[in-house]
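Removed from the display is one protein chain of the complex; every other protein chain stays in position.
We just call them A and B in the order they show up, numbering each chain from 1.
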Amino acid sequence: MLLKAEGISVKFKKENQKKLFGKDEQEILKDIDIELNEGECIGIIGESGSGKSTFGKVLVGLLKPNAGKVLINGMNMYVKATKEEKRKLTQTISIVFQDYISSANPRFKVKDIIGESLIVKERNSGIKINKEEKIKELLNQVGLDETLINRYPHELSGGQLQRVCIARAIAIEPKIILLDEAISSLDASIQTQIMDLLLELKDKYNLSYIFITHDLTAVTYMCDKVVFFNDGNIVEKVDNISKLSLVSNEYARKLLNSVMTIDYKEKLG
Amino acid sequence: MIKQLMKNKMAILSFGIIALISILGIFAPVFAPNDPYESNIIKKFAAFSYEYPLGTDHLGRCILSRMIYGIRPTLFLSLLTMLGTIGLGAIMGLLAGYFRGIVDEIIMRIVDVMLSFPSQIMILAVVALLGVDIRNVIIANIFIKWAWYARMIRTSVLKYRDKNFILFSRSIGSSESFILIKHMLPCIGSEMAILATLDIGWAILNISTLSFLGLGVQAPVSEWGAMLNEAKNVMTTNPYQMLVPGIAVVILVASFNLLGDCIRDALDPKEAN
Partner (left out) sequence: MKELLKVENLTITNIENKKQTTIVENISFSVELGKCIGILGESGSGKSMTCKAIMGLLDKNFNITGSAIYKEKDLLTEGKENMRKLRGKKICMILQNPMTSFDPLYRIDKQITETLIEHTDLSKVEISKKSLEILEMMQIRNPQDVLKKYPHQLSGGMLQRIMIGMALILEPDLIIADEPTTAIDAITQYEIVNEFLKIKEKNQVGIIFISHDLSVVSKIADEVIVLDKGKIVDKGSVDYIFNEAKNPYTKNLIDKKMAVMKKFQEIIKKG
């Protein structure tokens, strides 16, 4: 078991506090459990506001939940730990965001963006890395030309910038990558290209993915299993993607149907 | 950003004025025609002449030379004050804004307390306590003013703190110092630059005001505010003595303020992009 989340519950303080003492809270996540094995890709699908991005933040260590625990390789994430243990945890999982524009420091060149991950890797492993070489290697891995090394984020297209973000995510050699709507802001054909890249990297480096999206066709393209999020709850779990058409939950069925009918007038045969 | 600034004529003008005044101040012995402290009672209130381009004051000292030598205390002491204020304010603002939680609470409550005192009166009080000395004026300024900048910078930090690239750095475990120095500082750097230019203007006025009141630099140092102080007694008989430092202060402060404006304009469209 690579990653296990148990009983995750997250509450945020409400904007309009009605009580004088105590807190008015809104439950964003209610008792969420998921499991991820090595080499698997799990899809988390739901609408905006369903809590999936918040859940993503909990899984990578950016948001401490009000209840529940996150275990990566048996290590508990939000518990007091030694520096060694903390470093091991942060190195195991990395993240690629939806908004690629704010994902990169606008003042950093491509080589600095990826370089930051390498600095962390160097510090954690104690082995010196030839950064220039490694950066060129990583750029090639994600299908980019080495000449982009000195460009700034605003000088790259959406697809290119997102590839740089993927490069820096794999630079720390994680076991798990969380993709938080990583392809949603890209054009349709670029989406497929990036998904192909992700599948390639997954095989090459034996990665596991947590793929958060609102697009069911992306889930079927990428994932081995999927959970449906609605209003902070998991309403359906599909442990084997080939059983997708058997979902029983009303929301899940609705989602399924809203895809099927937008299709091609394909010539048969 | 510098390129964009260069396109703006006002920016070039104000920067040029500041640069010119700075060079005059640094190389004062080269540019000043006379010794600023040499008094020659016979020649008091002399008119403009080749020897005394701006005339002389009530003690017969060359006004132009005093002005040029006066750049040093006026400008450079203000610079020192500004660096101290913004330096302390930035550190506090960064820590409060980035770490949040109890660090934020403590720092912000101190800021709230500092801000609730009327600043001018506090500065006067501190100077009165510590004694009349220009060093104490600077200390007083820093002591009072850092709070304002801490709050402004904290707001900037909060804006950037939840941006995705900071979240990524935290999630992979980049060291805090890396995030603060390499990411946050350059981000807020541009906003700090604007605050810095506006603050120098304020500092110049402040030091000049205190010197005018006799609480800053002491005679015979020719700080512009002190010159105004001496000139107020002879305002009617020799108005030039008051006009020259007065206008000079206005021009210098205005230049800094306009430069700050231009920097802000140069940054805004970029931020929008």
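We take it that a contact is a pair of C-beta atoms (placed from the backbone, for glycine too) under 8 Å apart; a residue touches a chain by one contact, two chains touch by 3 or more.
Values in this document were obtained by computation on a predicted structure and should not be read as measured data.
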Name every shown chain in contact with the chain that has been left out of the document. A
Option from A:192, A:233 or A:249 whose C-beta touches the chain left out: A:192
So which of A:69, A:151 or A:214 would be touching the chain we can't see? A:214
Hey, which chain A residues sit against the chain that's not shown? 47-49, 157-158, 187-193, 195, 214-218, 220-221, 241-246, 254-267
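By definition in this document, only the chains that are shown with their structure count from here on.
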Provide the C-alpha centroid distance between chain A and chain B, rounded to the nearest whole angstrom. 48
Mind listing the chain B positions that touch chain A in their complex? 163-165, 167-175, 178, 182-183, 186-187, 273
Given the complex with chain B, which residues does chain A contribute to the contact? 57, 60-62, 86-87, 90-91, 93-95, 97, 99, 102-105, 107-108, 116-117, 119-120, 123-124, 154, 165, 168, 172
